[in-house]
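A single protein chain has been omitted; all remaining protein chains appear in their positions.
We call the chains A and B, going by the order they appear; numbering starts again at 1 in every chain.
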Amino acid sequence: MAQQKPTAALPSSGLGLSGIARAQRRFPIWLEPYIDLVQHKPLATFGGAVMLIMLFVALFADVLAPYDPVEPNMAARLRAPDSSHLLGTDQLGRDELSRIIYGAQISLFVGLGAVLIGTSGATIIGGVSGYFGGKVDTAVQRVVDAVLAMPALILLLAIVSVLGPSLLNIVIALSFRAAIGESRTIRGAVIGIKENQYVDAARAIGSSNLHILVHYILPNVTAPIMVLASVSLGGAILAEASLSFLGFGVPPPAPSWGGMLSLEGRRFMIVAPWLAIAPGLSLSLVVFGINVLGDGLRDVLDPRLRGTRG
Amino acid sequence: MRTYVLRRSLLAIPTLLLSSLLIFSIMRVLPGDIIYTVLGDTLVNVPQSEIEALKKEVGLDKPLYEQYVTWIAAAMKGDLGKSLRYRQPVSDMIASRLPVTLELGVLALLLSVIVGIPVGVLAALRQDTLADYAFRGFAIANLSVPSFWLATLVVVLPAIWFRYTPPLAYVSFFDNPIENLKLLIAPAIILGLATSATKVRMTRAMMLEVMRNDYIRTAWAKGLPERVIIYRHALKNALIPVITLFGLQVTAILGGTVIMESVFSLPGMGRLLIEAITYRDYTVVQGIALLIVVWVVITNLLVDLSYGFLDPRVRFR
Partner (left out) sequence: MKGLTAFAVLLILGLVAAGCSQQASSPTTEPVTKEPKRGGMITISMPQAWSNTDPQMQQLPNGWPSVAAYLLRTHPVTTEVVPDVIEKWEFSADGKELTLHVRKGVKFFNMPPANGREVEAKDIVYTLKSLSGQLYPDLPPVRFPRKSAVEQMTNAVEVDKNTVKVTLSTPSSTFLQGLADYRAAIVIPEGIRESFGDVQSLGTPRVQNYVSAGPFIMTKLENGVSVEYKRNPDYWDTGKPYLDGIKGVWIPDPATAIAAFISDQTASNSLIKPEDRQLIFSQRPDVKAITYPGGGNWGFIGFNLKRKPWDDVRVRKAIALVINHAELGENFIGNGGSQYGDMNGKPLWLYPPPIPWFYPEALPQQELAKMPYYENPKSEKTLSEARKLLADAGFPNGLTFDLLGVQFSALGGTSDNVLLAKNQIEKGLPGSKVTVKIVEQPVWTTTAGNANYDIGYYGYIHDTTAVSMMKTPFHSKGGRNVAFYNNPRMDQLLDQAATELDLEKRKALMRSAQLLALEEFPYIGMYAEYGQVGVQPYIQNWQPAAIGDVQYQNVWLDK
């Protein structure tokens, strides 16, 4: 069992510095948790590296991809990986490597879209509900409960069906579900913060609700938001894959990893396994990376857990 | 206590009504009509009078609010209407499919708990060691591979290697428990492992937090064996949030069974739901969705009420 080192009165940054030395920080205080992450959490660092690579690939897809990802080339169909096609080609002769590279764009777009819009939405919903309480809270929570009572996959299916399968509509559907789903956690956090004395004090001096929300509540929910965001990012990417399997994902010829895995990957699983291995590994690796990164971030950002390591 | 129970129970009712409204509206907004699905190949040159007659037959000629009210009023009496596509009572169809989904869901949930909680505890105890990374890595790996993919591998590879596929025809547990479990064990494991990851994390996190507490240090100092400390003190408190998770996971698992049922050809409710959405069989989708929603709301209500028993602070909020 990990031993507890004596800590000083100031909140611990986990670097194990004793009281006096802490006055001379080498890094700005907000950066410290991330340095901590790299130094002490190899798994999470690996996850972070995967994410950065994916980001890089997605941003520079146009430069990195050797071929057009959607143009059929029937003369070159179903080729095993070779020097001209490093990951082989699919049944329409499209270069698998290029499709994986552009797929990173799509997965990132889906994931980040769902996270940014969804988490923002959740913050607003949860924040308002938690902060104002009373009738507002009761009403909003009824709606939240109603939406959450439906299994996510089915709700997503229905929304995508209504709007029509497209990249944008899938992001909308995922954001909607994330916003509702995550709002509960944020609401809980806001309620916790609301009880604090400094909030009462702020009210006493006449600060407006908006001021309090922005300056006191919001900074303190950043940690749970970050954790939620990391969890939902992986979930969004996987949800798109499941939707593709059921026929409601990003429609062809768009090279989404989920679509490539569930459509071509399954069809040609034995006959052309590279068509399954490439998107399958990419998908799993990225989701794995997101998750371990998220875990690591939670460990370093959550003040309650900070003192639990050596 | 009584007011708490009453209040929480009453709050469930608007939730249920809102959900039913949501379900109903989604189906009506879906593009594409059941009427055209009934018409099949004959798409054009159909006299409008015939289309109207078909609509009347399935009750789609009435205004939307009237359709909703008729549906929900009947549903409250247990009548979920008839499938527009199969002309069978929806409740019959659900009754025949429900046991499969339930069994799969229960097995998956059990497995996720049996795997998730002990692994979470072990990971907490061996925090930051190789074992911790291994356990967490394993848990997250299960979460990172799409379930339909694992399921496909489990079905196709044995056929290729050993000429073996799981039995095709579904056998109920009561008819032949061995055959039944042979059918369900693979999908249950896949689903269970996928959902165990969150339990691993949660258990680990809560254990770590609880173990920091003074009373644990005291027990340690007193020389109590590790096992006693874990079970009697740490685990009990750590488990409260895990129970919440349990409630939430019911919905997640119901979604997961959809995919498992499709790949493993299980005659469950999830598969029925997908087909019904695909063919715009409104009554079936509404019936199943309503059932799921009722189930989830009741489960959550019970979880909330159990908090009232477990944690006195909650009652007086």
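To be clear about the criterion, a residue touches a chain if its C-beta (ideal position, glycine included) is under 8 Å from a C-beta of that chain, and two chains touch if they have at least 3 such contacts.
All values reported here derive from a predicted model rather than from experimental measurement.
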{"item": "Residue in contact with the excluded chain [from A:Y34, A:F109 or A:F268]", "value": "A:F268"}
{"item": "Option from A:P72, A:G121 or A:G188 whose C-beta touches the chain left out", "value": "A:P72"}
{"item": "Contact footprint on subunit A, counting only the chain that is left out", "value": "71-72, 74, 77, 91-92, 161, 164-165, 245-248, 251-253, 263, 266-272"}
{"item": "In subunit B, positions touching the absent partner", "value": "31-34, 36-46, 49-51, 53-54, 57, 85-88, 96, 152, 155-156, 158-160, 162-165, 168-170, 262-265, 267, 271-272, 274-275, 278-280"}
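Just so we're on the same page, only the chains that are shown with their structure count from here on.
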{"item": "Centre distance in Å when subunit A and subunit B are each reduced to the mean of their C-alpha atoms", "value": "23"}
{"item": "Residue ranges of subunit B in contact with subunit A within the complex", "value": "11, 14-16, 18-19, 22-23, 26-27, 29-31, 125, 127-128, 133, 136-137, 140-141, 143-149, 152, 156, 160, 197, 201, 205, 208-209, 211-212, 220, 248, 251-252, 254-256, 258-259, 262, 273-274, 277-278, 289, 292-293, 296-297, 300"}
{"item": "Subunit A residues within the subunit B interface of the complex", "value": "1-2, 40, 42-43, 138, 142-143, 145-154, 157-159, 161-162, 164, 234, 238, 241-242, 245-247, 258, 261-262, 265-266, 269-270, 276, 280, 283-285, 287-288, 291-292, 295, 298, 304-305, 307-310"}
